[in-house]
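My questions all concern the structure below.
Missing here is one protein chain; the remaining ones are kept as they sit in the complex.
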Amino acid sequence: MTFTAPVLSYTLLSPILILLGGALIGVLVEAFISKALRPVVQLTLTLGTLLLSLLQVWRIRGEQSLTAAMGSLVIDGPAALLQGSILVIAIISIFLIADTEHFTPLAAALPGSAEEREATQAGNQVTEVYPLTLFAVSGMMIFPIASDLIMLFVALEMLSLPLYLMAGLSRRRRLASQESALKYFLLGSFASAFFLFGAAYLYGYSGSITFTGIRESVIGGSGNDVLLLIGMAFLTIGLLFKVGAVPFHSWSPDVYQGAPTPITAFMAAATKVAAFGAMLRIFYTVFANAEWSWTPIISAIAIISMLLGSLVAISQRDVKRMLAYSSIAHAGFLLSGIIALNKAGLDATIFYLFAYGVATVGGFAVVTLVRDSAGEVTDLNRWKGLGKRSPFAASAFALFLLAFAGIPLTSGFIGKFSIFSAAYEKGATAVVITGVLSSAIAAFFYIRVIVLMFFTDAVEDGTAVEIPSVLTRATVVISAVITLVLGIYPAPVLDFITNLAIFIR
Amino acid sequence: MKWLSLLMLLPLAGAAIIAALPKNNEKAAKQAALATTLVVMAATIAMAVGFQRDNVDLQFVENYAWIPSFGINFALGVDAIALVLILMSTILAPVVVLAGWNEAHGGRWSVKTFYVLILVLETMMIGVFAATDLFLFYVIFEAMLIPVYFLIGGYGSGERSAAAVKFLLYSLFGGLLMLASIIALYVMSGAQGGHTFDLDKLSQLQMSSTTQNLLFLGFFIAFAIKAPVWPFHTWLPDAAKSATPGTSVLLLGVLDKVGTFGMIRYCLTLFPEASKTFTPLIMILAVISIVYGAFLAIGAKDIKRLIAYTSISHFGFITMGIFAMTSQAQSGATLYMFNHGFSTAALFLVAGWMIARRGSSTISEFGGLQRVTPVMAWSFFIAGMSSLALPGLSSFVSEFLVLVGTFTRYPVHAIIATFGIVLAALYILIPVQKALHGPTTVGNENLKDLNLREKVAIAPVIAVIVVLGFYPSPLLNVINPAAKHVISQMGFTDPVPSIGDK
Amino acid sequence: MTTSSSLVYLIALPLAGAVLLLLGGRRTDKWGHLLGTAMSASSFGVGLYQLMLMLDRPTEQRPVSQKLFEWINVGEFKVDAGLLLDQLSICFVLLITGVGTLIHIYSISYMSHDKDRRRFFAYLNLFIAAMLLLVLGDSYLNLYVGWEGVGLASYLLIGFWNQKPAYATASKKAFVMNRIGDMGLSFAIMIAFATMGTVSFAGVQEHAHHASEAALTGMGIMLLVAAAGKSAQFPLQAWLGDAMAGPTPVSALIHAATMVTAGVYLITRSNFVFDAAPTAQLLVVIVGAITLMFGALIGTAKDDIKKALAASTMSQIGYMILAAGLGPVGYAFAIMHLLTHGFFKAGMFLGAGSVMHGMNDEVNMRKYGALRKFMPITFVTFGLGYLAILGVPPFAGFYSKDMIIETAFNAGGAKGIILGVTTLIGAAITAFYMTRVMILTFTGTKRWDDNAHPHESPWLMWLPMAVLAIGSVSSGYLLSSGGALENWLHPLFDHHAEHEHHLLEPIVVSAMALTMVAIGVAIAFSKYARQEVSSVAPENVSIFTKIARQDLMQDRFNEAVFMRPGQALTTTLVAADEVVIDGAVRGVGQAAMSSGSALRGLQNGYVRSYAALILVGAIALIGAIWVVVQ
Amino acid sequence: MMQLALEVGQTAQPEAIMFWILGPMAVVAALGMLLVKKAVHSAILMAFVMVILAIFYIAQDAVFLGIVQVVVYTGAVMMLFLFILMLVGVDSSDSLTETIAGLRPIAITAAVGFGGLMVSLLGRATLGRQATGLSAANADGNVQGIAKELFSTYVFPFEVVSALLITAAMGAMVLAHHQRTTVRPTQRQLSINRFRGETLASAAGLPGPGVYARHNAVDVPALLPDGTPAPTSVNASLEARGDMLDYKSFDLSEVNTQIVEEK
Partner (left out) sequence: MNAANYLYISALLFTIGAVGVVVRRNAIVVFMCIELMLNAANLSFVTFSRINGNLDGQVMAFFTMVVAACEVVVGLAIIVTIYRSRRSASVDDASLLKR
């Protein structure tokens, strides 16, 4: 028996390795640095790690490799783009996470107990969220570039587990927060099981767990497609769960609402990028030749996602839930980019993911600002007259809502336009029409929020807008600027994406 | 000289200046806004002077790459129709600013914001008529909604936010239908020689008649909502009622013209065959609009709603003129757009002053104003007469051209539409009688007549109305070649009089 | 054709007056009436000057034209702002400016107590300008401008005292009914353009021979509708009575002498159309006949002096329209009657105004009586007009009305007899009600209140009356002697002066007419002079009187047939707009909302349900696979 | 029957016997998991299924996995489950009546539909190639084969999994670790507090809860001689959580003495 030592391309893996290293150092920080110093150290460390990783992604953006990690990962243009997007989103999310107001001082303490109060008074912070975030980010970074089922599954869990945990760490409404963690966890594992089962059948079908192997079987497979279809279906369930497409969406409203808002922001934005990134790779390369089998189903799911998300969002009274349903609708829009299965669709989806992710973080960042003495106020009725009290927050939120609604001169419009035209090019007329229709429905509730903020007189109930901390303000401003710039002059970014976004197989 | 981009930049610069002003200096904001709009008006007139009227090609063309990967350009250019509408917009803008000097005070936000919104809107008004790139047009078409939305919802009266939302949702819905069509065009252009939004190239696309019909509908419904054509009109009365008079002027006078302008520029150019297919239906809708709008105006109890309904009737005429496909109707329709801008402006502004003085917009609350405030009453009367197309005032020429042009091809439609002029007499004279005539209603005895500022604001509008009524040639001569061009592109020639050449 | 650059002054002068007075506002109060009168008078002067020039030219060069500027020019639709003064329009110009100036003079005094007198003169000038444009325009479209212009001026003048709601309503009614007529004119213009490619009189005249009869009939009928609207002919007559709400000079000027005759002008001007469209022409005759009876019948029951005169006007214009409808033979007589009527009816209206002036604006004749002693000049001038309208020789009406009756009989066949008889009966009824007016107003016993102090009007008022009375006496003879007017107008009409068959000799017709008049006068005498007249209208009258008092139910008819259904339609549409159209939109929104709420139920908070949903989704997927594989 | 696989392995006959005995047992045990009331029983049945699976693994030439399944999965993971079950309450039993409307029929339909569809689909599946068996792959020994894969081809996932393990450990720490916010009082300090407290009554220690025999009574306050509840007799955290029962419901006067004894 011979054993050839594995060769890893450390340069190409560096973005991920940096993140993992940063996370591990973070764990050590937890152990060795004094409590008082931890927040600053952790924040600096995490930001530094993310920036370094982003720098590395930028430096290797042109590289292409199938063998960087013995075939487990693939490094190519879309990889760089998606990873870059995830990192940007993570960086602006970290600014939010740094606002300790959102996290429980002591997760182990019972809600409402004396212990919890003491911990609050002592100024305790769960600084573990920083390394957990870094672990999640590394999972997300791997997810869209994984090129075998093992890596894919490990990455899936790697991005999920920290999120399950962090969802339960809210300072306010802790019972709800813990409940959201439980729901997220149970349903997430449930979906993972489907994912794994699907992976097993794909392995059975092709005799390989690498994407290349499966792809070859799809192209030149002997035998019938039953195993492939089952495998594909179950694998897709796992992925669709992550992006929150109907009917695998039901976790998202509850979790979005229950989780601490910075985590919601991070999760909503970054998970979507990662999961859609993986879907893009899988459907554009692995399953591309079995297009006939999945296009109709994904189309149907896209359609019901768009409709259900938009319709249910209308009657929401909680801003975070509303954004959750909106994200379900957006999952539908994004799925039309998958259906497109062409270069335009790939470019459009990547652009959309980035634009939507940034706007989402920005939107939730504004949500964190609206508070009363008991913490965040997410009841929309109490957002009345926000425009008067805080033009900054309200205008920014309005901008993000307009972006979600796809109004021109915001990034959302360019995204919608490009993704729908790609889908139309493919002939998915029904999806495009539904998309347009549900955009109209969606506009209804986005605009209602704008009405609440600007055109309704405030009720004096002590809802105040926190003077935004520098970091939160930075998040809002950066997101707003990106949203506007991508809306007004998207050409450089689009060109950048177009030039880079080519999958290698 | 890059006239069009200059025109678009000027209001933006003004807006920036106003935004930079200190918050409490409202007067400076107003003056800056007035100055800006006047400069823009002057620049527009200067540009218009250089327009070659016999040249049917686009003029003052500018083209900058915007989003090359989608084939999108920031392309501007005007033909006579666009020029006339830009001219109308930029002339109305200072009038609106001057006339509505104090209307921003009742708003939710500062006076500054009001003028910033107005100026941003002016940029977009110019842009939407000047755009020659479909994508650019769409972007402005939709983005325009935002300032208007805030103008209605933030500075209007009554159920202003509900009206603003209704306006926005209707328009957005239409816009999204149009977006679907635009996407289809874009994709088809990609399949036929490269992605583009250039109107010329798009108009040469090959497509099946079914496709063409569907895409046409996407555009047409968007424009019909904007215009508004029956049965897509219900947003307009609410919006007009709730908006400030100045906003209403811009809304009905300029924004709604985007709808009819779009029908000429986009529906006809891009989908000539589908336009022909749907012409019978559209003609019927137009006629219904004329009569229906008139009846509802007769039944209106609120003066602003009344004006809105009259506009629905007028837009029926414009739509009819556009699709009648004769040079008279086509020129008439364009002239109508221009004239309607001014007559509606006059009506709304005076109505606004009346309402501001009386504190109510219910017609029956007025009475005997002619004796108390003669100048205001006369202004309203003249505006009303223009609205009912009294010969000698500008609207008559356009309305008659539309009718006579339509008659040569669609006599029945023209005949029914002509009944509209009787209804017009009713819907104008009823409010005139109720508001201006009769005994002076209690509480109205001490209303003040127009002050100097208001007189200065309304005078040019009335002057335009009267002068163009007697001497429309300068404008018609500009419009005619373009209108004729539209018709010939559609493959139509004027019907020959049955015995004219014998 | 001769061109002239001075025609425009005819219009420009009064127009300038109107504009100056309106824009000048209160500053011009002091001298406004003088300016207005001067403008009208100078326009009359220009008219006379033009007449002189015209007389100097040979017949075929008499028409004068002036192109002011290019008005509308789109494709084939070319309309210049052009004026045309020919033999027909000069008659009107002189009538309008002449009578108009007299009425201006009259108004100086009549309106002297009104603080808005200046505005009144502005309106009068505006009216004169518009009316002149109407008769001078060289195309149907130019005519249309004047046509609506006089409508506007009429609206303003009727509603001059619009602080009274009834007056305001009357003015609105006049405008709206006129607009119906205007609509007819629009149609006529459209038909002209669509079939002949031109809307100028010259152009239409040139092409009319080639046009299909159907088109010309259509155009003719539409012109008739227009004429009916403006001239208060059946069925658009209802506004005229109410229009008496305006100050009396207005009634005299607009609703007796000038504007209401515009219909006659239009039909006469369009002779080339009607001559080629017999059906339309027949309709013209019918309308004229009906109206002359209609007006006459209403006139018998009116106690309001102005309304009685208005009904009479309606009836007399019926005569003119009837004459115009008889074709080339009748045009000249229509115009002649129009001119004579202009004198005597204007005179009578001014007389009525004079009476009212002396009677505290009382209009009810039953409250007059014996005024002859107090207002001798008025009595005389009014009386001369009375004789003229009756057609007593040698007063003006005799010449003109007899000609019409004669021509009517000569129309031939049953048509001729019916028309002739109608005109004769009309003459009798005219005699009846006019005698009634005379008796009730000037003779008998006084029935007025003690606080009325009847007195003769100042000279500024009686002078115009006197001038018009002279006209009433002499104009008939002057215009008809040697067929003066007939020959003057002859070149315009396609009239081949062949000797038609005369059903009755002219002398017989005259005799019959006079007999009928005598009968009418006699009945009136027996009814009103022989017995005491009550100062309140008796209630126990026959059903016919009641109907006649209500203007032959015209308003009820309009109300029942147009207004109420119209209002109902409006109400329905207003409701439908709210409920159906807006409701449909809102319904869609509501449906979206409620389906959203329903779907919200899926999210019941139980994690097991969510898992079940995922499971169901999975089953759906493999179910789909199963179906595919089958 | 399924066409996708050929007979594999040389020991066909004994394997079949083993399969037909253990297979149904596994299914029954799994079904039992669903149907038994007590969570502990479910866990035991789960362990049973896992062991059967381990045997299946070994039977299918996956010796390493079979052992790991027993040692790690059944041994460690299931023990963790049981441990937590103890913590949560070993007696806790589910009522099997469904409380969410409509879920039961959905579940049954889902069970039948899902299972049926899967079985039916598997019956139609074809592979189109020969099943090969693992003799070649296991030539150097199963453990060695896996090791080779694990440390060459899949070395990166392997490394990443280590990060995952750290994540899990840290996550558990976050949720479970109590960080002290105050210095723990020493015995001495506690004594001083007791004797120098507000009253001397506390010197003898707090009163015990639960004066009523008919209840476990940790959450019921003791009654003082005058019949009022002693507030300090119940654990403060129970009180804080609102888990304290109202002593009044156990008031003797309200107990029906007719009833003999509670079971």
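A, B, C and D label the chains in the order they appear, each numbered from 1.
We take it that contacts are C-beta pairs under 8 Å (C-beta built on N, C-alpha and C of every residue); 3 or more make two chains touch, one makes a residue touch a chain.
Note that the coordinates shown come from a computational prediction; the quantities given were computed from them, not determined experimentally.
A.B. asks: Name every displayed chain that the left-out chain is in contact with.
C.D. replies: Even though it is not drawn, that chain still touches A, C, D.
A.B. asks: Based on the whole complex, identify which of A:L24, A:A176, A:A474 or A:I504 touches the chain you can't see.
C.D. replies: Candidates A:L24, A:A176, A:A474 or A:I504; residue touching the omitted chain: A:A176.
A.B. asks: Considering the whole complex rather than only what is displayed, give the residues of subunit C touching the chain that is not shown.
C.D. replies: The missing chain touches subunit C at positions 600-601, 603-608, 611-612, 615, 618.
A.B. asks: Considering the whole complex rather than only what is displayed, give the residues of subunit A touching the chain that is not shown.
C.D. replies: Listed in rising order, the touching residues are 107-108, 110-111, 149-150, 153-154, 157, 161, 164-165, 168, 174-176, 178-183, 185-186, 189-190, 192-194, 196-197, 199-201, 203-204, 207-209, 253-254, 257-258, 321.
A.B. asks: Which residue numbers on subunit D touch the omitted chain?
C.D. replies: Residues 1-2, 4-5, 7-9, 11-13, 15-16, 19, 23, 26-27, 30-31, 33-34, 39, 42-43, 46, 49-50, 53, 56-57, 60-62, 64-65, 68-69, 72-73, 76-77, 80-81, 84-85, 87-89, 92, 94-95, 98-100, 103-104, 106-107, 110-111, 114-115, 118-119, 122, 127, 131-134, 136-138, 142, 145-146, 149-150, 154, 157-158, 161, 164-165, 167-169, 171-172, 175-176, 241, 243 of subunit D touch the chain that is not shown.
Everything below uses one rule, namely that only the chains that are shown with their structure count from here on.
A.B. asks: Please compute the C-alpha centroid of subunit A, do the same for subunit C, then give the distance between them in whole Å.
C.D. replies: 79
A.B. asks: Roughly how many whole angstrom separate the Cα centroids of subunit C and subunit D?
C.D. replies: 101
A.B. asks: Cα centroid separation between subunit B and subunit D, in whole Å?
C.D. replies: Between these chains, centre-to-centre, one finds 71 Å.
A.B. asks: Return the residues of subunit D touching two or more other chains; collapse runs of consecutive numbers into ranges.
C.D. replies: As it turns out, subunit D has residues touching two or more other chains at 118, 121, 124.
A.B. asks: Find every residue in subunit C that makes contact with two or more other chains and list them.
C.D. replies: 589, 609, 616, 618, 622, 625, 629
A.B. asks: Show me the residue ranges of subunit B that touch subunit A in the complex, using the header's touch definition.
C.D. replies: By the definition above, subunit B touches subunit A via 65-70, 108-109, 138-143, 145-146, 150, 153-154, 160-161, 164-165, 168-169, 172-173, 176-177, 179-180, 183-184, 186-187, 190-191.
A.B. asks: Under the definition above, what is the set of subunit C residues touching subunit D in their complex?
C.D. replies: So the residues of subunit C touching subunit D come out as 604, 606, 608-609, 612, 615-616, 618-619, 622-623, 625-626, 629.
A.B. asks: Sort out for me which residues of subunit D touch subunit C in the complex.
C.D. replies: 100, 103, 106-107, 110, 113-114, 117-118, 120-121, 124
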